[in-house]
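Missing here is one protein chain; the remaining ones are kept as they sit in the complex.
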Amino acid sequence: MIAILITILVLELRVPHGTDWQAVRPLIPVFLTYVLSFIFLGIYWNNHHHMLHATTRISGSILWANLHLLFWLSLIPFVTGWMGENSFAPLPVAVYGVVLLLAAVAWLILQTAILAHEGPESKLRMAVRRDFKGKFSIAAYAVAIPLAFVDRRIAIGLYIFVALLWLVPDRRIESQLNRKESSGL
Amino acid sequence: MIAILITILVLELRVPHGTDWQAVRPLIPVFLTYVLSFIFLGIYWNNHHHMLHATTRISGSILWANLHLLFWLSLIPFVTGWMGENSFAPLPVAVYGVVLLLAAVAWLILQTAILAHEGPESKLRMAVRRDFKGKFSIAAYAVAIPLAFVDRRIAIGLYIFVALLWLVPDRRIESQLNRKESSGL
Amino acid sequence: MIAILITILVLELRVPHGTDWQAVRPLIPVFLTYVLSFIFLGIYWNNHHHMLHATTRISGSILWANLHLLFWLSLIPFVTGWMGENSFAPLPVAVYGVVLLLAAVAWLILQTAILAHEGPESKLRMAVRRDFKGKFSIAAYAVAIPLAFVDRRIAIGLYIFVALLWLVPDRRIESQLNRKESSGL
Partner (left out) sequence: MIAILITILVLELRVPHGTDWQAVRPLIPVFLTYVLSFIFLGIYWNNHHHMLHATTRISGSILWANLHLLFWLSLIPFVTGWMGENSFAPLPVAVYGVVLLLAAVAWLILQTAILAHEGPESKLRMAVRRDFKGKFSIAAYAVAIPLAFVDRRIAIGLYIFVALLWLVPDRRIESQLNRKESSGL
């Protein structure tokens, strides 16, 4: 389903009416937001794929934790369009951060629900023992949201920093589970 | 396909043109409807996933019963948009209930078609023996639809009540089939 | 992919701006077209699912014949919107028939490509030996298209007749292959 959300992102890129460089210029912030959201959803797609691949048992609470994560991710195309079309005005930038923050919290909840279901010596549990990146991201978003009203560039800078941090895929899980996987792309 | 419908829901959230709190206020009913429909489709997604997982044989009538269910579910993004954009006016609220009612009836038909195909001692048959929630939901919708024209808050309250009732996943099926499942998220 | 097309159909149902019966009335032809197209795409979805399930070998030409079928099917949401929003004007009704005709021809080509690849005693070959419905549909569309300019009701009547003819799933294939299938819904 994250793949569908990534694809729906592009619908927020409205076709411009003119055909000269003038017509393209207002698209630049929209395009940059598109790239940022594409990377965020791509990170979730890859890590979600890794984590579920390493999950051996599914329960009702995992299904709902997963749906809860998808809820916040599903708002990303919406906040992307809002932030991009308004050239990074403070409120949309802050709301964008709120959605990222709640998606990160939902990810932690999903991870906890899955770990609670796996045995204490599960590979997954070993792999995510110290979830530094997850906790740091939540802190960074929490700092960025109020700062969007002070200087939106700081907030956007923090979002980009978190994205870069995650661009390296979750090697901890990957290194442990790599061999088990087939071409689930 | 229910996953795609959930994703398409977000397209009904139109990006506001302003960037202050004023511009956001008319979005509140749209957003609340979005949350409600997301939960309803999420419930169907989870339970549909459970039920089909427990189904051992597919027939032509099951395929059509499934398509019939998908038909009513496919209208949910449409009625969600209509109800949300008109701040819960009586007619959209009633039509929303009609779609939920017919989806619930279609679910019963699909369940019956699958059970008729399974043997009399199938696990699924045991699991859904007394389908209290299914029948109660249909009754609740049938009551809510005319009440939407009296006081829409009663109708919406009933919809929310049914959603909460189902938020607990169908433990009957789950408890019987839990171990068989792999990561079909 | 046909599942995605079915879902995209609903995006052609534009949310009305009013909330009374007046606002709903112009939606009736749109809704009826939606139902008709949903049934057509549902028929293709089910039969496509059956046929590919019975296919044992894939070649380059089958991939392209499949993509060719998907091309015509992908135009159905577009012609559905055009026909519905213009209350069944002659030209959109005729173009709707042209798309259905070319999709039916593409289906025949795909079926032929698959059969050429299967052995002469394949089950699938036995199952579709006399493809009466396929050929009749093509003839019916070819008759309906010019008649749309004489009396559009005749054309629409023929489309509905073909849909009803196919609503009975392709029992020939199904009866032969039924037992092999798992829950590919």
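Order as written gives the chain letters A, B and C; numbering starts at 1 within each chain.
In this text, contacts are C-beta pairs under 8 Å (C-beta built on N, C-alpha and C of every residue); 3 or more make two chains touch, one makes a residue touch a chain.
Because the structure is a prediction, the values reported are computed rather than measured.
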(message) Quick check: which displayed chains does the absent chain contact?
(response) A, C
(request) Quick one: say which of C:Leu63, C:Ala116 or C:Leu164 touches the chain that got left out. (result) C:Leu63
(request) Write the list of chain C residues that the hidden chain touches. (result) 1, 4-5, 8, 11-12, 52-53, 55, 57-60, 62-64, 66-67, 70-71, 74-75, 77-78, 81-82, 85-86, 89-92
(message) To test your reading of the contact rule: which positions on chain A touch the chain that is missing from view?
(response) 3-4, 6-11, 13, 15-17, 19-21, 24, 35, 38, 42, 45-46, 49, 167-169, 171, 174, 178-179, 181-185
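In the analysis below, only the chains that are shown with their structure count from here on.
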(message) Which category does the touching pattern between chains fall into here: line, ring, star, complete, or other?
(response) line
(request) Could you report, rounded to a multiple of 5°, the rotation needed to superpose chain A's C-alpha atoms on chain B? (result) 90
(request) Mind checking the centre-to-centre distance between chain A and chain C? Centres are C-alpha means, answer in whole Å. (result) 38
(message) Show the residues in chain C shared as contacts by 2 or more other chains, in ascending order.
(response) none
